[in-house]
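This structure is in structure tokens; I'll ask about it shortly.
Every protein chain of the complex appears in place save one, which is left out.
Which chain is which? They are A and B, in the order written, and residues in each are numbered from 1.
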Amino acid sequence: MILMNYIVSFFLLALGMYCIVTKYNLVKTVIGLSIMDYGVNLLIISIGFNPGGTAPIFTWGELTPSSFFVDPIPQALTLTSIVIGACVTAMSLALVMKLQESYGTLDTREIRRLRG
Amino acid sequence: MKDGIRVQNVIVPCGADVIVPLALVYICYIITHGHLSPGGGFQGGVLVAAVVALIALGYGYEAASGTISFGLVHHGEGLASVVYVALALLGVACGAQFCENVLYRAGSVGDLYSSGTILWMNLTVGVKVFTGISSVSLLMLSVLQNADAEREGRK
Partner (left out) sequence: MNWLNILSYRHFPIYAIMVLFLGAFLIVLFGRNRWARHILAFLSVASSLAFLIALVRPVMLGGEIIAYWMGGRVPAGGYAIGIALEVDALSLFFGLLIATAVFVACLYSFRYMEHDDNIPQYYTLFLMLAGGVLGLVLSGDLFNMFIMVEILTFAAVALTAFRNTANGALEAAFKYLVVGSIGSSCILAGTILLYAQVHTLNFAQLSALIPGGLNNATKVAFALLFVGFCTKAFLVPFHPLAADAHGAAPASISVLISGVLTKSGLYGIIRLVYFLFQSMGLGTIQFMLVFVGSVSMFVCVTMALAQHDFKRLLAFHSISQIGYVLSAAGLATALGISAGLYHAMNHTLFKGLLFLTAGAVLHKTGTTDLGKLGGLSKKMPHTTVLFLIGAASISGIPPFNGFASKWMIYQATYQKAVESGNIGFLLVTIIALITSVLTLASFVKVTQSVFFGRLPAAYENVTEVPFGMRFAMGIFAALCVVTGLFPDYVTRWLTEPAARAVFSVGQYINDMMGAGYAESVMGGLAPAQQTVSFVHVGVWSPVSWLLVLCIMLLAVTLAAVLGKYDRVSENAGEKVPGKYDLFFGGEESVYSQVGGGDLFWGFKHNWRHYFRFMYDLHSGVVNDYALWAVVALSLAVVFLQIVL
């Protein structure tokens, strides 16, 4: 329950959307996509926090009903989401490389053969 | 990049010489101890991308692609995926649900060889992520190398 984390994560989401909407360079659009993903990852990992909890790693006999640990599920979700974010970045950068080859420019205002 | 200046790359290959073996041992530790401590196949596999990038930075693209042959990596990825699905279907074959841990009696808790199918699935996922990420890195580096070679050729 960390308020600053939540505020920052929604700010990153908004910043990523602002980047995609207003920047006219393809690479900046890809950076905006990545910032949005990082904002959601921060939100996921902050939700699992229990103040005063330990790491959820136990061997046999250490786990008692009175152990208080942070939630392990959001940590697994965050890892999955980080890898998905990396794949989105990789695929979009590959498309940007091919677009640069075939259109000769990285300006989104020029890459508009499909319109109407 | 000014023309006519040749940079002698000394620091990065020396650093790569020292770091790459240590990093590979550490990555193997992370992948095999996935069921005992934080880590696992996913995380260890992604770290391999850093190793591939380090080799490419220090020794150039030809050395990196010579170290990891692309065909082996491509087929290794498919093989690891098929083995993962086979392990998951093992649960159905032994009378339980899909993806169930049917070897849970192997070893005792806290040992390295314990926790049944989780260990094998961890290793398989580690191989798959390692091969997948390194093939993507090698493909993208090859494009950069072609662009560099073109620029060299045009000069």
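Assume a residue touches a chain if its C-beta (ideal position, glycine included) is under 8 Å from a C-beta of that chain, and two chains touch if they have at least 3 such contacts.
Quick caveat, the model's predicted, so the values are computed rather than measured.
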> Touching the left-out chain: which of B:T67, B:S81 or B:S142?
Replying inline: B:S81
>> Touching residues of subunit B against the unshown chain: what are they?
In response: 74-75, 77-79, 81-82, 85, 88-89, 91-101
> Of the residues in subunit A, which ones touch the absent chain?
Replying inline: 13, 17, 20-24, 26, 29, 33, 36-37, 40, 43-44, 47, 71, 73-74, 77, 80-81, 84, 87-88, 91-92, 95-96, 98-99, 102-103, 108-109, 111-116
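We adopt the following convention: only the chains that are shown with their structure count from here on.
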>> As a quick test, compute the distance in whole Å between the mean CA positions of subunit A and subunit B.
In response: 22
>> For the complex, give me every residue of subunit B touching subunit A.
In response: 36-38, 42-43, 46, 109-110, 129, 136, 140, 143
>> Under the definition above, what is the set of subunit A residues touching subunit B in their complex?
In response: 55, 57, 59-60, 79-80, 83, 86, 90, 93-94, 97
